[in-house]
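The structure that follows is given in the form of structure tokens.
One chain of protein is taken out of this complex; the other chains stay put.
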Amino acid sequence: MNTASPESTAASAPTPPRMGIVRRTFALFGITGWRGSPDMIVGGIFLLVHITLVLVGALITPYPYTEFHMSDTLKPPSLQYWFGTDHYGRDVFSRVVYGAHGTLLLSAAATALGVGLGVAIGMTVGYKGGRLDEIVMRIMDGLLSFPSLLLAMLIMSSLGPSKINVVIAIMIVFVPRSTRVLRSVTLGLKNLEFVEAAKVRGESTFYVITRELLPNAAGPIVVEVAIRLSFAILLSTSLGFIGIGVQPPEPDWGLMVSEGRQFLQTAPWLMFFPALAISTAVIGANLFGDGVGTRLAYRGGRSDL
Amino acid sequence: MSLWVFVARRLLFSALVLLMVSMVVFVVVQVLPGDVASMILGTDATPEDVATMREKLGLNRPAHVRYLEWIAGAVQGDWGTSLRLNQPVAPLIMTRMGNSAVLAGLTLLVAVPLAIGLGVYAGLRRGRLPDRIIALVTLIGTSLPEFVWGNLLIIVFAFWFKWLPPSSLMDPGDPVFAQFKLLILPVATLTMVMLAYTSRMTRTSMIEVLEKNFIRTARLKGIGERQVILRHALPNALLPTITIVAMNIGWLMGSLVVVETVFSFPGLGRMMVFAVSNRDVPMLQMTVLVTAAIYCLANLLADVLYAYMNPRVRY
Partner (left out) sequence: MSAVIASPLPPLPGAADTVLQVAGLSVDYATSRGPVHAVRDISFAIRRGETFGVVGESGSGKSTLAFAVMGYLSENGRVTGGRIDYQGQDLLAMPRARQDELRGAKIAMVYQDPMSSLNPSLQVGIQVAEALLAHERISREAARARTLELFAAVNMPEPAAIALRYPHQLSGGQQQRVLIAMALACNPDLLIMDEPTTGLDVTTEAQILDLIAALKHRFSSAILYISHNLGVIARVSDRIGVMYAGQMIEQGPVRSVFGRQLHPYTAGLLECLPNLEFGRKSRSLRLIRGMIPDLTRMPPGCSFEPRCPHARERCGREAPPLVEVAPDHASRCFFWQEQEQARLAAGNLPPVASQYEPAVPAGSTSLTLDPSPRGRGKSAAVSLLKVDALTKEYVDSNKLLGLFGSERVVHALDGVSLTLEANETLAVVGESGCGKTTLARCIVGLVEPTRGTIEFDGIPLGGTAGERDRELRRRLQMVFQNPDSTLNPRRSIGDALMRPLEMFRGLKGATARDAAGELLRAVRLDERYLDRLPNQLSGGEKQRVGIARAFATNPDLIVCDEPVSALDVSVQAAILNLLGELQARERTAYLFISHDMSVVRYLADRVAVVYLGRICEVGPVERVFAPPYHPYTEALLSAVPVPDPDAEVNPIRLEGPVPSAANPPSGCVFHTRCPRKIGAICEQQTPPAQTGTDGHVIVCHIPSPSSAMKAGRRPAS
């Protein structure tokens, strides 16, 4: 609130608080005073479930995802086929679990690459400023003038549909956006006195960026990764859905929804389960990002759409 | 500096950005793939076919010449000929764009006031039940992709209740308002998504303003909470929503592609999907260029409006 608050009350002899492993992990990202934010916990659980699916997917699927059961086509969910079967009699549960492998790994890779490059470029030009900053940011402005999905489509059209190309396309969409966010974070940090102290010492640009700035940008970067991950899932499944992303017979969630559309009226489970998978993953990433953001009281550079 | 100088500067800037956009489009579509002709024709094309295609597209000339020709043509209204439809691209784009504009316009009309209202309300009730409910709804809104929303609405309103048609198939040339019912579900889908992003951002902006010292000043002036909100909080909180809406228009353009596919709506987005799937290079590059130009224009308008409304802006 904007009212009188207790002015900082310096404890007489501050002792380092003892931290548990969870808090210490969060402290690494600049989230201290961690006190179970419900957002973060729920989001974390959703994400954890999905990560587990990715890791142990092959162990828990009852059938190979490509196996046809021609006698059991379009069966509703049952004990035998938990999520039902599709028009080839393939087990939807197995396909959704494998889809986690596909969709999530792909989105994670695109996020890691896109945000990673964005961090590197954004922090460098933000810190260096001047001509370099001017030129790079104008190029980024150009890229930012494409709506996300359209840019991804454009790149896909040129590279041709494949998993790797989806990763590249989404990465290219993310780079200018993450660059802009991290640049503004860096601008907020670079005139702080401890950075100037490093400059007065004559530290190299690399040292200042990696040792002085990066640790302080960790929180915003976590937020950025979480939000971008949710966008990556949305983008990659959308590409799959409109048919220019991952191609059949890969078990991509977006593709599965698209295939299930023919049977929307008769076999809605074909669409429902992959849609549920997409939504929970995105909700998880969003909640987690929001939670971390609230903890940091970080509202700078709303992650661009 | 006057507003006009600012506008002039901003226009110049937009022109530069568009120039860059056109280069990006050209490079991605025509230079990156290596041999465009064989890419278009696929792997089993004969060398003769490829040669004919190269001839047809003028690929034998250097890239920069082709680029300049393309831009010159685009500016003069010669937007090329579609490879698959064998029709000039310009009229195709124009009709489809009109259709998409109707969808987008209706969406904005519904979603923006609603989103701002919800965002402001949630911000005012921060942390209380209404805020939580709005937060949950908008979270789900942002987390379900457009194609999931669209299909859900189809299941509910077309299959269960049978109120509305499950698709918006129609002849691209028909006036879109003729069959108003066809527009409802696509607009509803787009609204869900738009609503979610815009209201979340508006809420944040409202909360930021409510924490400002001048709100305290206003309250302690004793002018009553209503006045505090209407005169002091809202004008300052709504300024950033101009930028927020502009940013969301970019997302909306992506959503259009998906929603038009879900509902088989004859708009620009579906045409772009068509162009990509069919490797229709002339059509693709113009469609993308046109959408990017519209987005640029939206941003330009937002910036000018923001500058006009904000006494603090140092142009």
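Odds and ends about this structure:
Going by the order they are written in, the chains are A and B; count residues from 1 in each one.
The rule we apply is simple: contacts are C-beta pairs under 8 Å (C-beta built on N, C-alpha and C of every residue); 3 or more make two chains touch, one makes a residue touch a chain.
Computed from a prediction, not measured in an experiment: that's the story for all the values here.
The chain not shown here is touched by just one of A:212, A:259 or A:290, and that residue is A:212.
Of the listed positions B:100, B:168, B:236 or B:255, the one in contact with the omitted chain in the full complex is B:236. Although one chain is not displayed, its contacts with chain A can still be listed: residues 1-12, 14-16, 30, 32-33, 35, 192-194, 196-197, 199-204, 211-212, 215-216, 218. Touching residues on chain B toward the chain that is not drawn are 1, 5, 8-9, 12-13, 212-214, 216-224, 227, 231-232, 235-236, 239, 310-312, 314-315.
Definition applied: only the chains that are shown with their structure count from here on.
Chain A and chain B, compared by their mean Cα positions, are separated by 22 Å.
By the touch criterion stated above, chain A contacts chain B in their complex at residues 1-3, 138-139, 141-143, 145-150, 153-160, 230, 234, 237-238, 241-244, 254, 257-258, 261, 264-265, 268, 271, 275, 278-279, 282-283, 286-287, 299, 302, 304-305. Only residues 16-18, 20-21, 23-25, 28-29, 32-33, 39, 139-140, 142-148, 151-152, 154-155, 159, 166, 197, 201, 204, 208, 210-213, 215-216, 244, 247-248, 250-255, 257-258, 261, 272-273, 275-277, 279, 284, 288, 291-292, 295-296, 299 of chain B touch chain A when the two sit together in their complex.
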